[in-house]
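Working notes for the structure below.
Note that this complex is displayed minus one protein chain, with the remaining chains in position.
Let's look at chain A:
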Amino acid sequence: MAILVIADHDNQSLNDATAKVVAAAQKIGGDIDVLVAGSGASGVAEAAGKISGVRKVLHADDAHYEKRLAEPMAELITGLAGDYDAIVSSTGTDGRNFMPRVAAKLDVMQISAITGVESADTFVRPIYAGNAFATVQSSDSKKVITVQPTAFDAVSMEGSASVETIGAAAFPGISEFVGEELTKSDRPELAGAKIVISGGRALGSNEAFEEHIYPVADKLGAAIGASRAAVDAGYMPNDYQVGQTGKVVAPELYIAVGISGAIQHLAGMKDSKVIVAINKDEEAPIFQVADYGLVADLFQAMPELEKAL
C-alpha cells in the first residue's frame, strides 16, 4: 500500500492539519508520501519532511499552484495517482474543493470527512449534521478520502524524509485567481486553536462581540467563533462560523456564550475536551453537552469573567 497525503499550507507555513491527516493515513496503513504543491513553498516542503512516518515529500513548485485552485491541483494529483492506493487530504476548503474533482477523474466515489478508520477499506463518517455516524466500506480499488483533522491526534514532527522536486502538470487554463480578502487577525486560527470562545445570537450585534467576546479571547489567547445564527444576523463573518455548515473544532476548551445549542452548532464543537456554556436560558440545549454551565446574563457575566482571568 502507498498513500499520498496532500499537504495543507499557504506557501509560508505547513498547516497543523497535515500531521493529523498523516495520523489517519497511518491507520489506513502503508508507505506515506506528502505532496506539497505551491509557489515558493520550499519551506513548507522541508517542514512536511519532519512529519514522523513520512517516506518522502513530493514538491511541485509553480505559479499555477500558488492558490491551489481545483483545476490545476486535480490535474497534478491525478497524474501522480497511478503510484498510490489512497489519496488523502484534510477537509479544509482547499481539499474539499479539489479532492472530489480528483475522485471523479479517477472514477472513484470519494469518502468525505472521515472521523475514523476501521480498516484499509472501511471508514466512519458523520451524516445528518453529526446526528448519526455511518460505517462505510469502499469497493473502489483506489480510495479518495478527506479527513476531519479534529478527529485524529497529530503525529510528532521528528521525521527526516527527503524532498523530491517534481514537475508541474499541464495547466488547464480554464480558471484564474482574481483576488482575496483574508481576515487579518493576531489570534490563533479557529480550526486549530487550543481555546475557542464563540458567541451566538444573544450578543445582538458586532459591537457586542467586540465589547464582550474579544477582550476575554485576548486574555485567554483564544480563537473567536460564532454560531450560524450570529453569522446569519450579520454580527460576524462566515469564516468564524462553527457548526455543520461552518468549521468543526475540537479545542481543549470551548466557551459558548449566548448560544442556545442548535444541532448544527453542536455538530461543530461537541468533540471539544471541556465545554463551558454561558446562557441566561437554563433550558438551552447547550447545557446538555456542557461540562460547566453558568446560567447568567452574558452582558454581566462576560465583564466579570474578563476581570477574573
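Definition applied: contacts are C-beta pairs under 8 Å (C-beta built on N, C-alpha and C of every residue); 3 or more make two chains touch, one makes a residue touch a chain; residues count from 1.
Definition applied: contacts and distances are computed from a predicted model.
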Practice task
Determine which name in "ABC transmembrane type-1 domain-containing protein", "ABC transporter permease", "Electron transfer flavoprotein subunit beta" or "Cytochrome c oxidase subunit 3" the UniProt entry assigns to the undisplayed chain of the complex.
Solution key: "Electron transfer flavoprotein subunit beta"
Handout entry: Full-complex contact with the absent chain, from A:V88, A:V117, A:A169 or A:A290
Key = A:A290
Handout entry: Options A:A25, A:V147, A:L203 or A:A301, residue touching the unrepresented chain
Key = A:A301
Problem - Missing-chain contacts mapped onto chain A - result: 67, 69-71, 74, 92-94, 96-105, 107-113, 122, 126-140, 172, 174-183, 189, 191, 195, 220, 228, 231-232, 237-239, 244-245, 247, 252-253, 263-264, 270, 273-276, 282, 287-296, 301, 304-305, 308-309
